[in-house]
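Structure provided below as structure tokens; questions to follow.
The other protein chains are all here in position, but one chain of the complex has been omitted.
We just call them A and B in the order they show up, numbering each chain from 1.
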Amino acid sequence: MRVVVDPITRIEGHLRIEAEIDNNVITDAYSSCTMWRGIERIVQGRDPRDVWAFTQRICGVCTTVHAFASIRAVEDALGIDIPPLAQALRNLIIAVQYIHDHVMHFYHLHALDWVNVPNALKANPERASEIARSLSNWPNSSPGYFKDLLTRLKNFVSKGRLGIFANAYWDHPAYKLPPEIDLIAVAHYLEALEWQRHIVRIHTFLGGKNPHPNFLVGGVPVSVNLDGPAVINAKVLSEIKHHIDQAVEFVREVYVPDLLAIASFYKDWAKYGDGGGNFLVYGEFPEGQLYDLDRLFFPRGAILNHDLGKVYEVDTKDPEQVQEVVAHAWFRYSVGDDKGLHPYEGETEPNYTGPEPPYEYLNTDGKYSWLKAPRWRGHPMEVGPLARMVVAYALGHRAVRDKVGFALKKLDVPVEALFSTLGRTAARCLETWVIAEDYLPDLYDRIITLINSGNTGTFNGEKWDPKTWPKEAKGMGFMEAPRGSLGHWVRIKDGKIENYQVIAPTTWNAGPRDAKGQPGPYETSLIGTPIHDPKQPLEILRTIHSFDPCLACAAH
Amino acid sequence: MKRITEFITAHPYDLPVRISHWVMAFSISVLMITGYLIGNPPFSQPGDASDIFLMGTIRYLHFVAAYFLTAAFLLRLYWGFVGSRESRWSEMLRWDGRFWKHALDEILALVWPVRPWRLYFGHFPIAKIAYVFVYLAVAFSILSGFVIYASAQYSPLWRFVAEWGLKPFGDNLNWVRYLHHWLLWFFAVFVVIHVYLVVYMAVRMMTSEVEAMLGGYKIIRREDLAEGEEVESVA
Partner (left out) sequence: MSAIDVLEKLEEREIEELNRREFFKFCGRMAVLLGLSQTAIPRIARAVEKAARDGRPSVIWLNFQDCAGNTESFTRATAPSVGEALLDHVSLDYHEVLMAAAGHRAEERLKEVLKEYSGQIIVVVEGAIPTKDDGIYCTVAGRTAIQILKEIEPHALAFVAVGTCAAFGGIPKANPNPTGAVGLERIIRSKPVINVPGCPANPDVIMAVLVHYVLFNRLPELDAQRRPKFAFGKKIHDTCERRPHYDAGQFVLSFDDYGAKQGYCLYKVGCKGPVTYNVCAAWRWNMDASWPVKSGHPCLGCSERDFWDRYYPFYEHIPKTGGFGVEARADDIGKVALGLTGLTVGAHALYTAVVKSAERFAEKLASKAEEGTGESEGKDEGGEA
């Protein structure tokens, strides 16, 4: 039988899953994105310096990353180096984006797959307090705190208006947490909602607002003047420090302990959700200029078929490596839909062939998604926190090895457990932990050191004027977005965008089949998953959410 | 045997037309200069912003000139319905067959200066066309200018102007600003041609157009008068 989940909720964007279920096990699955705007077309003919603002609007959740990929692509094309302080401030924005995005994903998008809100009402506040205190030193853990929360929840529920919590699969037997842990998680759901407003202020100081802070080709728009009233001065720097401390503390005392506690009840989910075992990472946090590839904090590389013994080199500009296929996507290629195109030669020509709405099922034998299918050397690849942790682990990254090792030991599972729904959700948390403890504080110190040593330049304007540009240029901006490897490929001609192609992390993960019929990672990850009740496909949500889908990114 | 030269005294431009012309000429000059500076502000020396008001002063002048321009324009608009025949819109817009013949005449005389140059009681034919566009441009600059101006005023009346004045521009204030800005160059080009032709005529034909615009009267040799110009308007 075919089960359709549309809308997949608690994600960004419009995702539809159609799954074939036989004997309560998924035998085949199709992932479809049902919205497209055409931003690759919209930026054509525009000024390359402006384009970051357009591409940024691809997504308001990972709201910084398309702007970064865009300015990096343009800087690569035009040969612009940026000052060290600008690079460090950019890295600060990226690090904060990771922490913000991952925490919000865990609590607000993913948690309700594991945490049962009505069940929390049965909790004993004293017991909850005891458990919370055993898990971490987070101060909001008194019995009174949980008691108040319980009252507030009961109050809320008693009116019979459950709002966003209404009508979920709350009676599903796959919910396994004791009520006290459910209550703690609900508390942290609300606290995280509160907390996130604070730490994004770092983006606001540096970019003027969040969502959609401002960026600049050649550097960052803010200036540093310790004696100035209007720009980055000691007051702003100390506020930034304050929020960094808040971020680190929340990750260490709330997110990591919660993840480990919840995961320990769901270890069976280490068996399901393997996305195929191919992982791709472009790399992130440049210490020098972007293309100093061996000076990236998260290393670049690819892994095939779960083999941690071999990490392949990745070249995003090699026409043979990264390609997109539209055999099952609602697009048309001038060279034929069965061919792959490297993004420098990429085409975006919509060609809807699906059923006329309203429809019940897609024709999954034909084209069925607004996502192209990206391939690396012909392989579907999983990208994202799991890919980053796996590649860094395989390359012996110290901090990653420590933290991944700690978690595996704590949960008492082998390394192979990573290739799963549970592993993916855990990897996201561990990555956040690595950034919060092993990267962010050092980065802040580096920023202060740079300023102290008089390195206060934030903008390189040598190539600002289009007259300094070559007649034709092309460049590639890569980045590790929270959801995985993101690339923007740009061609510039006569000072204008000639062609622009984006492959977002979720394009990699959620993409449809290719010309050879190879399914994408979402599709692969669902196959073999048992479904307790096809009317309540909670299992599908768990695995799909573990990828942290963002369909606005994917389709753009 | 020498021909007797007959002179005609014409009184084409009433006082309101003359006043409005010179107020417009002056205010548009100020608006062009200040408008250019608003769009391309000169960088001033560092210093405490509270001590300097350069941009503010330029804008102030722009707005004062804008009010003068508006007043002059309204006066001219009105006078076009009640004034002397030569100052009426009906005359300005009388683009009939004879008019086009005169226009062709004028063009040929400019292209081939040996050709005789004809005179008129009122405006020259090509100039009439130009003036219609100038007045349209003036109207447009006033309209767009006041929409921009209103957008920074917060009394209910001005808010009304700002909100509804924006409608014809697709609710897009920046678009209004661009159009307002581009108008500057229309005026600049017009003024150069206009002043040149006025001076050209004065030199080539020793006409008294400028005096006419200043004092109201011009003296025309009957034989220079264009064919078909009606004599009854002679003062």
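Quick note on the criterion: a residue touches a chain if its C-beta (ideal position, glycine included) is under 8 Å from a C-beta of that chain, and two chains touch if they have at least 3 such contacts.
This structure is a prediction, so every number in the text was calculated from the model and none was measured.
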(request) Just name the one of A:29, A:174 or A:200 that touches the chain not displayed here. (result) A:200
(message) Touching the hidden chain in the complete assembly: which of A:69, A:168, A:325 or A:503 does that?
(response) A:168
(message) List every residue of subunit B that touches the chain not included in the displayed model.
(response) 1-3, 36, 39-44, 46-47, 49-56, 58, 110, 112-117, 148, 151-152, 154, 159, 163-164, 166-167, 170-178, 181-182, 184-185, 188-189, 192-193, 196, 200, 204, 223-224
(request) Would you write out the residues of subunit A that touch the absent chain, in ascending order? (result) 4-14, 16, 34-39, 41-42, 46-47, 49-50, 53-54, 57-61, 63, 104, 108-109, 112, 117, 144-145, 148-149, 152, 156, 161, 163-169, 190, 193-194, 196-198, 200-201, 203-214, 216, 218-219, 221-225, 228-231, 239, 350, 352, 354-360, 370, 457-459, 461, 464, 466-467, 495, 535-537, 541, 552
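The rule is short, and it goes like this: only the chains that are shown with their structure count from here on.
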(message) Nearest whole angstrom, what separates the Cα centre of subunit A from the Cα centre of subunit B?
(response) 62
